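Only one protein chain is missing from this complex, and each of the others stays in its spot.
Let's turn to chain A:
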Amino acid sequence: MLDRVRTVDAGPEIAFTLNGRDVAVVSSPAARLTTVLREDLGHTGTKVGCDAGDCGACTVLLDDEPVCACLVAAGQAEGRSVVTVEGLATHSPNAERLKAAFLSHGAAQCGICTPGMLVAATALLDRNPTPTESEVMDAIGGVLCRCTGYRKIVKAVLDARATPAQADPPAAGKAVGARIARLDGERKVSGTEIFGADAWPADCLVVRAVRSPHHRAGFTFGDIDAFVAANPGVVRVFTARDVPGENRYGVIPPFADQPVFAERAARFRGEAVAAVVGEPAAMAALDLNRFPVTWQELPANTTIEAALAEGAPLLHEDRAGNVLVRGRVVRGDVEAALAAADVIAEGEFETGFVEHAYIEPEAGFARRVGDRIEIQACTQAPYMDRDDVARILGLAPEAVRIIPTAVGGGFGSKLDLSVQPFVALAAWHLNRPVRMVYTRPESIMTTTKRHPARIRARAGATREGRLVGLDFFGDFNTGAYSSWGPTVANRVPVHASGPYHVPHYRALTRAVHTHLVPAGAFRGFGVPQAAIAQEQLYDELADRLGMDRLEFRILNALAPDQPTVTGQVLGEGVGIRACLEALRPHWRRAREEAAAFNAAADGHLRRGVGVAGMWYGCGNTSLPNPSTIRVGLKRDGRLSLHQGAVDIGQGSNTVITQICADALGAPVARFDLLSGDTDVTPDCGKTSASRQTFVTGKAAELAGRGLRRAILRLANAGEAAEVVFEDGAVTVRAGDHARRIALADLPLDAHGYVLTGEATFDPPTSPLDADGQGIPYAVYGFGVHMVEVEVDVELGTVKALKITAAHDVGRAINPTLVEGQIEGGAAQGLGLALMEEFHPGRGENLHDYLIPSAGDMPPVQSILVEDASPVGPFGAKGVGEQALIPTAPAILNAIHDATGARIRRVPATPDRVRAAILAAKSARG
């Protein structure tokens, strides 16, 4: 008997075929296959997003079947074939076709889901060379993507076997407006892109955080030394007293309030109180529940109401009433205007915490280099990270180097610090590299969220359909620490009017502290929540007036010569009317189709059409936010672009290069990109506020023009001359004259280039006065979404059938990438409308927290309106956040159109929709 047991006891060596080659690895057979592939075999193309089979990022082929490698024990791979993205091309001819199709369709944005998508799609095409759209969706439905909205992926798979239309790279001067494939795309489809968790030094230690299990809790440590001694491989424990500088950070320095480690009490569930550092194997085996800490749970403010109540415990002593910031924009006399209005619509609206749910959890490592610290991690804001880490470590900012990895989705949350303080502190003290990778629950529990909002608003119009006023009050649950709460409180009042002329206006907001996870930046900074209220009320006004809902919006659309609610007259680049008018034929078609469907249907399905508008200021609100771009001409005739605008999937690596290329007159293929490493690339600010194409793009344009001028000077040529870049030389042509300048022997400047163009751009704005009057932004983007839905009135389920999205982007630098932003933004808007809400302490995973899957996104028709901004590069404006804002209110308006039920609390989950339908039915009698 014992012999037999021994024969079946799997030994430590596991042998299998990996990408067609035999491999043997010494590992625990119970380890997840993902761990063995990534950590032991260095195949980091297989990504880990959840460790629970919920996201599919780790999809590999096991004996040719797609499975989640995180759910396969390494021992189960023994003797079998495993194919990862790295070996896909040798495994199947379909892989190369898919990769090419993904690149040409823009189906990879951040790229974190791309390996899983490619593996799943290859398995499909190997079995079924001509799949239908629904077969494609079934095949990729198990891989979540947070960037693309899936439609470009579906299209790429459907088109993979067609002969790819190889577009020629654009000639010099023709890059802006061209649909070039992303310049960093090859790495993303080959699995070689390095994300936060994909690289670490060989002798790296691992750090894990000890976190509060309660919303609010006092705590006392037990015998930490004994804990370290009892756990071989554990090197050290860090707590607040180990922070050499200030135990405090925050994205807006005057409000910085978040400690690396809580000191007396934890203010939210998930807040760190200590960190344990040790050898990787010991740390993986460590049960943090045995860490010597005793918790004393304390009464917590878990709602805005509780936090505002008399006598509620204060989160921060100096913030009376738990109010972090108040926002205010007032214009005209709203009370008088609404009293005189012919029709009024009013309501209360509520939204919940929304999780960014990027597929890449936060990750990175730090190492000490002499008296400097280097951090390689995923981030949206390298220079802000640098300054905050310097403050925590008590170092000069220059002593901190931030090396951003590729970012597997950000959407606002990776603006704030996550792993950085822990790895930096540990590496600093221990003088050894230290690595940290958040688990999915840790990422959901501790990183910033979209602010829950509680909004009360009244809007009024004349009987002719002119808006006369909007009175808006919004409270935003900002959680335990400030993060971007001030930005949300200040941005919302500027935008709550929507893109319309509203002569009398009052918008008051508060950011309110609670004992919950900090709310911060999430694509739109509170404006999506405000739009849910405002766009539904405007629909109601139109209905009350008996006006067509689209025509009501066209009638009230902000004109270039009309003042905004902050008194700004934009003069040019106000494309809202053009966007609304572009939707007219689609609106008519959709309304007719829905009416015909409803007239013919006698069952439980009802169709409806909804529309909603949007405007959004690009860049910081009335605050400086400069970007600096440097472009250098090298002796080999190539160009170095110091491109510090972190590409989180939106495409800044590509777009900024396209802009710089045309400003300089060089082909895109001449450029070598340098990333936002703070030691080598000037500050391009944060990737946030839809500012990179606009602000950094403008800097790139100016830098490109500067370098061109420098070259012309060198050649003694005038502005009209043509510059031709060659290997080792530039040739300057003016008329019949051509002067070839060999670069090899020219001296190098301080930056190490033959010639350098460097420029800084900071958008012109002015401070807002006490009534919020002034020029908060130099440029606004505008847009309108129309959504067609089908509602199952018996079950309350809502299926989006089609989204038609018109956006004024000023100038589409790369239309494919613009569409990618629109489709991805719309997908997040759909999630906000229909399924996404995070309840702190419950469902800290991706099977309880739902984001749209491939089967939930309808086709998106993008209509690009180009009403050029007088300020932006080549007229361009931002689109990243703009794309999300109108989707949710358009869906809610469509649900009302279909059923007569108004949903004022999102997400419109099936139970809420069904309840609203029943209530509307009983109200009608």
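By definition in this document, a contact is a pair of C-beta atoms (placed from the backbone, for glycine too) under 8 Å apart; a residue touches a chain by one contact, two chains touch by 3 or more; residues count from 1.
Please note the rule applied: contacts and distances are computed from a predicted model.
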item	value
Omitted chain, identified by the protein name its UniProt record gives, among "Sugar ABC transporter permease", "Tryptophan synthase beta chain", "FAD binding domain-containing protein" or "Cytochrome c"	"FAD binding domain-containing protein"
Given A:D138, A:E279 or A:D771, the one touching the chain that is not displayed	A:D138
Per the touch definition above, residue among A:M436, A:I741 or A:M835 touching the missing chain	A:M835
Residue of A:A854, A:A876 or A:A901 in touch with the missing chain, whole complex considered	A:A854
Touch residues of chain A, complete complex, unshown partner	1-2, 4-5, 8-10, 28-30, 32, 51-54, 56, 59, 62, 65-68, 70-73, 75-76, 78, 120, 137-139, 141-144, 284-285, 287, 439, 441, 604, 794-797, 834-835, 839, 842-843, 847-848, 850, 852-856, 909-911, 914-915
